[in-house]
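Just one protein chain is left out here, and the rest sit where they should.
Then we have subunit A:
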Amino acid sequence: MSENVTRPTDREQDAKAAILSRIRYALRDEPAAPEVPRDYRRASSLDHAEVVDMLEDRLVDYKANVYRETGESLPQRVGQLLGEAVTIVPEGLDESWIPDSVRTVRDRGDDGGPLTARELDGLGAVVTSSTVSCAETGTIFLNSHPDEGRRALSLVPDHHVCVVPLDSVVELIPEAFERVSHDRPITMISGPSATSDIELERVEGVHGPRTLDVILLG
């Protein structure tokens, strides 16, 4: 962290004491914290195949393109989806997924440091893996693992090819949360970016990748 970090002032420390004291005063009736009822579904009752079908359905509903591949057919699909695009590949990604035809770059600039945002903006696509996917909501979780890369990689390029290993697919949100760690940043992705801000008409693709290709692998 840089040297000129601004630390809280004494005045802010006073503010903390004042706020906490206000809150304690506000709670002088000592309201009880209730037991939290967790009767909502926390474990799936579906077959795994049904769960995968549901994920595909929900992803398509939110305008992602979905492909089902095996380890063998995967590279060809990746090659076909990426075409001529200059593609950034996270350090930890399984290299066998990327065919030789793809023009790849790594997250290292001329100075040896990571690429700048502007450099990322000059790229065409990104390929990542993923940590867990929730079928019920059509949500893919990235958890900044080495095969997913830092957050900017899956954000700045306009085309995201995301590989979802079938054993990482669960039905429910609580099941998905069990598989992510808050120690690293988490990004939940449900379809390409979208806005409905203009007369509520949905427009796919504002700032995030406008094309989201999901490959169900297994």
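We adopt the following convention: a residue touches a chain if its C-beta (ideal position, glycine included) is under 8 Å from a C-beta of that chain, and two chains touch if they have at least 3 such contacts; residues count from 1.
Assume contacts and distances are computed from a predicted model.
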(request) Have a look at "Iron-sulfur cluster-binding protein", "Caffeine dehydrogenase subunit gamma", "Sarcosine oxidase subunit delta" or "Transport permease protein" and point out the UniProt protein name belonging to the hidden chain. (result) "Iron-sulfur cluster-binding protein"
(message) Of the residues A:D94, A:D167 or A:D197, I need the one that contacts the missing chain.
(response) A:D197
(request) Touching the hidden chain in the full complex, which residues of subunit A are there? Just list them. (result) 1-2, 4-8, 12-13, 15-16, 18-29, 31-42, 58, 62, 114, 117-118, 121, 134, 136-139, 144, 150-152, 155-156, 173-174, 176-177, 182-201, 203, 205-209
